[in-house]
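One structure below.
Only one protein chain is missing; all other protein chains are in place.
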Amino acid sequence: MNIVVLPYLLVIICSLTSTFLAYLIVKERNLVVAILLLLGQGIFHSLLYYLLMAPDLFITYIPVSVGITPLLLFLLIKKTEWREYD
Amino acid sequence: MIKRDVLVAFSLSLLVLSISLIIWLEGYIRIATPIISSLGESYLYYSYNPWYSNYTSFSLNVVSAIIWDYRGFDTFLETTVLMASIIAIYTLLRGFEEKVFLQPKGLSTITKTATKIVIPLIIAYALAIATHGQLTPGGGFQGGATLAVISSLIIAVYSLEFLYYMGYRSKRLVVIRGLCLIGLIIVAITPLLIGFILNTKSYIFQNMSKEDSFISMPSFLFDAPLAGSIFFYNVFELLIVFTGLTTALMLLSLRDVELKKAFEVREVYE
Amino acid sequence: MSELNLVFYGIGLGLIAIGSFFEVVGAIGVLKLPSFFLRLHALTVSCIGGSILPLLGVAILAIGLEEMGSQRLFITAICLISVFIILILAPSGSHSLARAAYNSNTAPKQPLEYDALSRGVNKD
Partner (left out) sequence: MLSSVLLIITSIYVVTALMYIIRLVKGPTIPDRVLALDALSFDLAVFLALLSIILENPILVSGVIPLVLWIHAIDIFVSKYLEAREMGE
């Protein structure tokens, strides 16, 4: 395997994994598990930006997809769901 | 998780692979080729070029040169977008009050100590990302989002009350955010004001001197490239993003006792 | 290539190789062990052995790579800072996760021999 082939191969792996996880997010019933799968999809998606040589977009996409979106979703689920269990 | 779902997802990803292979074999997609289009070449050529000082913006990072110099007005309107969502949260939760003495619990002592050690490191790194936005990848938004880790960690590990002890109130943060937006506008119209006083031609969002106007922002601090207004824009953007995200987090994690009045207001409206 | 650079090469590549061994061990452990509290051991193996050692190795290897120019010290600095951050944050994160899983009874505690927390010892 040549060193030139490596980024192409990694792009294929990352896009396959993020598509795979995106389908599972849609099918999942438990909301917390869906958020965690979304997080994994976000990590692989941002790795795609890294491999396309855009570190600026990588640093922008990491907080948005890995950090803030799951955080706000966790806060919202906690606000709505625990009343039902009480 | 059913096994059938996993199989369907895997076949779906294989479908995507085959479609992308077809497009790739047609020759539409290239990853990081050394061949650059003429438009990209002109950006690379002019973003840091001391010999053509009428066209350059003295920024080693081409992306921040494009974001804050070539399309500065666009980016300025983008920064005001987050304000709209914060106003939406305020209108939903109107009538809340921030109470201080509720006996916070927080997480265990080990986590508290680890957070205490790491917080100065995060502050230093976020400031480095923002103020070196013209040299290395990064900029105002990235620095502010990295700084927002601190407020989210404090809310979870200590409690919301710790932010109140430190003097953070959501209304104060919104006021700081508005002041920083005004600061962005002031930096943008400074060349215009100087041109008005000196009675020469000048432009709004002007960074370096142009062919027909000699006014320019400071391009070097001692021997480090400062890239004129890009540095000031990055610092203001850092504060804007940090205060905006912290306000959203604080408002969404309000305790039930503090929201009692808001619920009463909603019942009156209903 | 000078002799000092060869030393940096050797130390860096050796640390990275040892780290990859720990990473494989940790991954097999995360996949194969039967319950959550046992998988946590595998997580610590892959955190400390599999992340910190290779990052140190990359930091040392980048000093020796003279053909990448003076910007290679950027890699060294970032790797050393992230080693420090992982060294502090990864144990505290796994500790809080384990404590939450124990207190809220979300994970089964089945292969259990001695439970000190249930007898009120060291509740905090």
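Letters A, B and C name the chains as they come in the text, with residue numbers starting at 1 for each one.
By definition in this document, a residue touches a chain if its C-beta (ideal position, glycine included) is under 8 Å from a C-beta of that chain, and two chains touch if they have at least 3 such contacts.
Note that this is a predicted model, so its numbers are computed, not measured.
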item: Chains in view touching the one left out; value: A, B, C
item: Listed residues B:Ala65, B:Ile155 or B:Met217, member touching the removed chain; value: B:Ile155
item: Touching residues on chain C - with respect to the absent chain; value: 9, 13, 16-17, 19-20, 23-24, 26-28, 30-31, 36, 39-40, 43, 46-47, 50-51, 54-55, 58, 61-62, 65, 68-69, 71-72, 74-75, 78-79, 81-82, 85-86, 89-90, 92-94, 96-101, 103-104, 106-108
item: Contact set of chain B toward the excluded chain (per top definition); value: 1, 6, 102, 104-107, 111, 122, 125, 129, 136-138, 142, 145-146, 149, 152-153, 155-157, 159-160, 253-256
item: Contacts of chain A with the absent chain, listed as residue ranges; value: 1, 3, 6-7, 10, 13, 17, 21, 24, 32-33, 36-37, 39-40, 43, 46-47, 50-51, 53, 55, 58-59, 62-63, 66-67, 70-71, 74-75, 77-78, 82
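Note that in this section only the chains that are shown with their structure count from here on.
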item: Between chain B and chain C, centroid-to-centroid distance (C-alpha), Å; value: 30
item: Multi-partner residues of chain C (each touching 2 or more other chains); value: none
item: In chain B, residues with contacts to at least two other chains; value: none
item: Interface residues, chain B side, partner chain C - complex; value: 107-111, 113-115, 117-118, 121, 125, 136
item: Residues of chain B touching chain A in the complex; value: 1, 5-6, 8-10, 12-14, 16-17, 20, 31-32, 61, 63-64, 129, 137-139, 141-142, 145-146, 148-149, 152, 245, 248-249, 252-253
item: Of all residues in chain C, those that touch chain B in their complex; value: 74, 81, 84-85, 88-89, 91-92, 95-96, 99, 124
